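A single protein chain has been omitted from the complex, and every remaining protein chain is retained in its original position.
Every chain is named by a letter (A and B) in the order it is written, and numbering of its residues begins at 1.
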Amino acid sequence: MNAPQPLALRRSWFEATARARLQALLDPRSFQEFLPPETSQPSPHLAVLDIPGAFDDGVIIGAGRLDGREVLVIAQEGQFMGGAVGEIHGAKIVGLLKRAQRDKPAAVLFLADSGGVRLHEANAGLIAISEIMRAVLDTRAAGVPVLALVGGSCGAFGGMGIVTRLCSAVIMSEEGRLALSGPEVIETVAGVEEFDSKDRALVWRVTGGKHRYLTGDCAALAEDEAADFSRVAAQLLASWQEEGPSLDALRAEQARLSQRRARFAGLRDGLDVWAALGVADPAQVPLMDRDSLVELKKGLPQ
Amino acid sequence: METLEFRFKAASATPAAGTALCGVVGSGNLEILIRPGEPADTCQVSVRTSARGFGRIWEAVIGEFAARHPVGGTRIDINDMGATPAVVSLRLSQALGDYTGGAR
Partner (left out) sequence: MNAPHPSGPGGWDTRRQGRQRRLERAAAIGLGRIVPAARVVDLLEAVIEPGDRVCLEGNNQKQADFLAESLADCSPERLHDLHLVQSVLALPSHVDLFERGLARRLDFSFSGPQGGRLARLVQDRQIEIGAIHTYLELFGRYFMDLTPKVSLIAAQSADAAGNLYTGPNTEDTPAIVEATAFKGGIVIAQVNELKDSIPRVDVPADWVDFVIVAPRPNYIEPLFTRDPAQITEVQVLMAMMAIKGIYAEYEVKRLNHGIGFDTAAIELLLPTYAADLGLKGKICTHWALNPHPTLIPAIEAGCVESVHSFGSEVGMENYIAARSDVFFTGADGSMRSNRAFSQTAGLYACDMFIGSTLQMDLAGNSSTATLGRITGFGGAPNMGSDPHGRRHASAAWLKAGREAGGADAIRGRKLVVQMVETFREHMAPVFVEQLDAWKLKESMGMELPPIMIYGDDVSHVVTEEGIANLLLCRSAEEREQALRGVAGFTPVGMARDRRMVENLRDRGIIRRPEDMGIDPRMATRDLLAARSVKDLVRWSGGLYAPPARFRNW
């Protein structure tokens, strides 16, 4: 079977810090950070609440090369306050996206790892998220693709779930999770009968990378390794063709999603959705490796 | 939160990187930023920690580190979220390794 290589040192994307992800993702020695830690200040909002901040406020921005192409990058640190978007954090992301509109790199790589708004910073965080949404669309309109890479411990939830889907394309690993309301939020609001957030397997079956790949919410699936995210992102960029967001395209997408919603209404579990999509043995999906799942998807009825 | 300031005499470090950052401000973890500082025989340390009342242990951990390694001429800034001395020592070694030996 597919036993992992015993002797090769594997670098897990899920477990890596944002800095380690960037170092492993980009071409060697190509990364240059904007506003590096020694020139930054931790969030004043957190200091007021007596919480230690991080020098980079939980997000790293900069420039580098991916397979030789000039790219700009954003990497959220999920281990710091759940990757939540605060005022400085948000301003760094928006600034980077504006620079992309001006400099026109081959792409912006957005390494999302966040539960959404940093509630400690209240309105500042909410405003930051909406500014990021607009900046992502402006960047795409300027002809620069924005690729979201989702495979960190916090996934992409809340406002960051929306931001992720506003990007040109999403690349996920099976460990990644992507949704609007987080599992705990759904359980708190609608009760444990609606959604048991402690059932980790269920959470992955309805928000995880494999589910998003089968339903078409993410364009490509990567192994939980920086090298594979790198490979998949480079592959996607090599053949990238994107028309700027147009009203017609958005209407067509809206119609497609409405149809999908009607088709899957009432299904309670990823297993049911996969069966409805034509997967013969849905119970096998969680244990399949990446390549087998990609093959399986190719064989599904369109 | 508590802010602690220390100064230790130590042999001079020879930096390979201008600065080095190690670790993350997550539960039981910390981030350490090392950069050049003055004077050359002194290591200046500033710690911001979520756990109060451990000043003596911080001083001992970093003092021991400064005694064992050449860290003079550096400024070390730490943001801590309740790391144990074992984690602090490990991160200090990693950060100094990156600072004097270049990135891993």
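To be clear about the criterion, a residue touches a chain if its C-beta (ideal position, glycine included) is under 8 Å from a C-beta of that chain, and two chains touch if they have at least 3 such contacts.
Computed from a predicted model, the values in this text were never measured in an experiment.
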Exercise for review: May I ask you to name the displayed chains that the omitted chain touches in the full complex?
Suggested key: A, B
Practice item. Just the residue numbers, please: which parts of subunit B touch the chain that's not shown? Key: 54, 57, 60-61, 64, 84-87, 89-90, 93-94, 97-98, 104
Study note, to complete from the structure: Note that subunit A touches the absent chain at residues 1-4, 6-7, 9-12, 15, 200-201, 203-205, 286-287, 289
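Keep this in mind: only the chains that are shown with their structure count from here on.
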Point to revise | Chain centre separation in whole Å, for subunit B relative to subunit A (CA means) | key: 33
Check your understanding: What residues of subunit B sit close enough to touch subunit A in their complex?
Key -> 1, 19, 21, 23-26, 29, 31, 33, 35, 48-50, 77, 79-81, 103
Practice item. State the interface residues of subunit A toward subunit B in the complex, per the touch definition above. Key: 17, 19, 23, 36-38, 42, 47, 50-55, 77, 79-80
